[in-house]
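First the structure, in the form of structure tokens, and then the observations on it.
For this depiction, one protein chain was excluded, whereas all remaining protein chains were kept in their positions.
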Amino acid sequence: MVVVDISELNYTYPAAVTPALNGVSLQVEQGEFLAIVGNNGAGKSTLCYALAGFVPHYFKGRLHGKVLVTGLDTQKVSLGELVIRVGLAFQNPFNQITGAKYTVFEEIAFGLENIGVPREQMWKRIETAMELTGITDLKDRSPYSLSGGQQQRVALASILVMEPKVLVLDEPTSQLDPVGSREVFQVIKEMSERGLTVILVEHKVEWIAQYADRVVALHEGQILIEGKPRDVLTSPLLSERGFGLSRYTMAAREAREGKLWPAGLILPVTLQEAVDGFSRQKK
Amino acid sequence: MSIINSIKKDFTTRTLVLISVAIVINIAVGQLIFTLKLPIYLDSIGTVLVGALAGPWAGALTGALADIIWGLTINPTVFWFFYVAAVIGAMAGIAAKMGVFERSSPRWLSALIGGIFFYGLTLFILSLTSFSREGLIPNAIDLTRQNALVFIIVLFIGLAMGYFFLQKAGYAGFAGLITGVVAAIISAPTAAIVYGGVTGAGTDLLVAAFRASGAGILASTMAQGAVSDPFDKMVSFLIVWLIIQALPARFKAR
Partner (left out) sequence: MTTSISLYIPGDSGLHRLYPITKLLLALALTLGGFIFPVTWASYVIFLGIILPISIWGGIWKQMVWAVWKIVLPFAISIFLIQGLFWGSGTVLFYIGPLSVEKDGIAFAFASVGRILLVIGSFLMLAMTTRPDLLMNALAKLGIPGAITYIVVTTIQIIPRFQAKAATIIDAQRSRGLKTEGNFLQRARSLTPLVLPLVLSSLVDVEERAIAIEARAFNAPGPKTILIDSVDTQNQRIARYIMVIIIILMIGLRLWWLLTSAN
């Protein structure tokens, strides 16, 4: 079942001259794990905003084309109705803490309070969200006393507690250290395995290569290429424009020049594939 | 546009977050000044900024809440002046609607503004104190002649300040000066009634000087305010002018 249906999306920010997104068409199936890669300024964040309705409701600007999410047309429905169906998380953990609450537990409840969920139902939902993100032991701490990775997981819990149908994440680990990144990726993987539709913008290509069902590469507001991770991430279209290659692919490419990679073997995108390939060459 | 619509237009989610951040800027800059040991308060930068970016209503709310929050967290004495801060924010918003923060003024105009303003201010203070002393409103020409030296010095200070300090921000600086005078006038009654006319800070020496010359409590408080507030607000408006000049276009499209 198609849960996201974008057709010919063209959007320009209010103060801008050139469109940030220029004719993007994309469909996402229920339960799919879609990754988005691209250079800075390619339109990745704008696409995320469009999925959750911030484009056009929050940013105003000029939008052409159609964005249907869980069957709703984002231009015809209010932002308040969209955000409970599409959860949105982004880079800066600190800015996602509302500041309105003194404990993690209450922070997570913020969204539920806003949509008017009765108090009795809140407790269970919050506890579930905390378990999913592994932060139950942080529940009485102040959100501002936590590490970046912990704060990001609180942000995720705060969104997941609203039970969205689609989870959109805009570079959620780029401001985190390796430990924090791993914690966040763990949660994302878990949610995807539970059947949530996940759309993730990421630079850490190695991780996408392992877990994403499909990858879309954006460039200058348009879709450059889309398909299976292996096909997209080894495509010269990406490397020509200077993005998308994992460290393993780059290493193997160099190795191939020096005849250290098995001739004819496709380039690796993950660590495992690299190890396999290199050990084969050794023999 | 009706009042309600005018208010609603000022308040988006972005504005609310801006107000919150602006209040913190007030506090952070105020403390920075304190560490730099400069003889100025500069605790309204955020308020003026919101007025400039989001309109008079938002500016007024920022000022009011800023003093209330400052009172709740740092120093309960400022609480009672929330209405003064609200007016400052509102005036900043009105000044912004007149384009004050976007336009540059030629330097000689700034100098002129500085000179005229300081002359007028000195006139105001002196007539205030002599009125309170003798009950008569003195003639401007008489006052000038009697205190000629003071006026000449003040005029020079005003001209220099306008030229070197304000430079191209003449309009903004002028708006700040006016706002400062209004702030001094409306804060004097509260300062006099609740706090006996003093602030516990160095400017109290001014109050002492005015009282020693025979002026009443309210007049002395007002005079003290008139000496320190216009300069303080002028610098605040100047800094906000610099900020607005430095902002990329998309921030101003609100």
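Observations, loosely collected:
In this document, chain identifiers A and B correspond to the written order of the chains, with residue numbering beginning at 1 in each.
Following the convention adopted for this analysis, contacts are C-beta pairs under 8 Å (C-beta built on N, C-alpha and C of every residue); 3 or more make two chains touch, one makes a residue touch a chain.
Computed from a prediction, not measured in an experiment: that's the story for all the values here.
In the complete assembly, the contact with the undisplayed chain comes from A:A109, out of A:I6, A:A109, A:L138 or A:V232.
Of the candidate positions A:I159, A:V201 or A:L238, contact with the hidden chain is made by A:I159. Against the chain not displayed here, subunit B makes contact via residues 11-14, 16-21, 23-25, 27-29, 31-33, 35-38, 45, 49, 61, 65, 68-69, 71-77, 79-80, 194-201, 204, 207-208, 211-212, 214, 217, 239, 242-243, 246-247, 251. Residues of subunit A in touch with the missing chain: 49, 52, 54, 58, 78-81, 83-84, 87-90, 92, 94-102, 106, 109-119, 122, 142, 144-145, 155, 158-159, 162.
FYI, only the chains that are shown with their structure count from here on.
Between the CA-based centres of subunit A and subunit B the separation comes to 47 Å, rounded to the whole angstrom.
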